[in-house]
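Shown here: the complex without one of its protein chains, the others still in place.
Showing chain A:
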Amino acid sequence: MNIVTKYFNCNILKDGQILAHDLWVVDGRIENPEIIFYDNKKIPDIEIDCLGSLITPGFIDLQINGAFGVDFTYHNGDGLDIVRKGLLKYGVTGFCPTIVSTTSSNYHEILPKFKRCRGDEQGAAVLGAHVEGPFISGLKHGAHSLSNIKTLENSNLIDTYGSLDNIQIVTLAPELNGSMEVIKLLSNNGIVVSLGHTSSNMETSIQAVKNGATFITHLFNAMLSFHHRDPGLIGLIACPPTVEKPLFFGIIADGTHTHPAALKIAHKVNPEGLVLVTDALSAIGLPDGIHHLGDEQIEVKNSKAYIANTNTLCGSVTSLDECMRYFIEATNCSVAEAIETVTLHPAQVLGIQQFKGTLNYGADADFVFLGPKLNVQSTWINGQCVFEHNSGAGYIVKKTT
């Protein structure tokens, strides 16, 4: 057995509760002190006084289009490392780089560059790409270019994406002809099918879930509005069909894309399925001023991104930790519930909750030290501190070997 580290004087989120418990880490994993003490008869090699910090699992973002000037879709797949590193300051230890509807040739070029990788001091883990489109509804394309949208009748998955190897999530519209077979095929191959950019009614949505879809892309946005006689895709969160796998839904809690009342409804109806996503654009993390993103000129003012010289918002630039804090404010939910929307729930969507999104024994030692205002003080991956806030990292090392 190698180095044993004990984190003490902390509160940790475990099993949905915040408790004053120590955390023991051996070889980058969270371990049971009972076994370390009674069986291995080891005492800690390193002791870290957490100064009362709240330790949560590392945050996971399932939908992020880019950050720090990097756009995953339009920059030839370059700049992933810049984003990996930069996201650490928001407490993010794992994410799914998200690619909006684009041309087949672009998919073929960029997807091979989004290989899954473990988190380390270089940055957050890449948990597989999220391809949002191109098999979506032309009626609900949002910011996706209409010319890139495809049907399943005149193109197939492999021709479009090249290979499915690096893909973790596919957002598609279930009303497209042939979608049910595709949903089955993808989910049987361990790829998460997310329903979104769709005009689907409730019945079709239920069929999609029965065929293996387990996620909904940015609830309320790019789908039919709630109607009391056909609640559409939104209706699923109130009565998900009884299937083996639970249904989750992403939601953007940036204070702009989803009204607080809508957040509250989603939370009240289905707190266990709620996953916060940033859907962030490349402008996130950029200082105020004019920036060039692809062909667009954008202006960042007071941490909001506008099309330059206008007052037109052009996408979310709110970080995941900020979304979490806003979500608490908007819904009045408990801190524990809010944290699970950026940790446990996204991990469950990907089926990796044994290793990520929890502080259970056996999980990767990826965690975030939060301060009294739920501010990120430091971020840890595999038991190594990979980011420290300059106003205080929330810990001091008490004992080293």
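Just so we're on the same page, a residue touches a chain if its C-beta (ideal position, glycine included) is under 8 Å from a C-beta of that chain, and two chains touch if they have at least 3 such contacts; residues count from 1.
Heads up, the rule we're going with is that contacts and distances are computed from a predicted model.
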Undepicted complex member, UniProt protein name, chosen from "Molecular chaperone MKKS", "Actin-related protein 2/3 complex subunit", "Glucosamine-6-phosphate isomerase" or "Beta-adaptin-like protein": "Glucosamine-6-phosphate isomerase"
Residue touching the undisplayed chain, where the options are A:I43, A:A143 or A:C239: A:I43
Residue touching the undisplayed chain, where the options are A:E34, A:E121, A:D159 or A:D230: A:E34
Touch residues of chain A, complete complex, unshown partner: 6, 8, 22, 24, 32-34, 37-38, 40-43
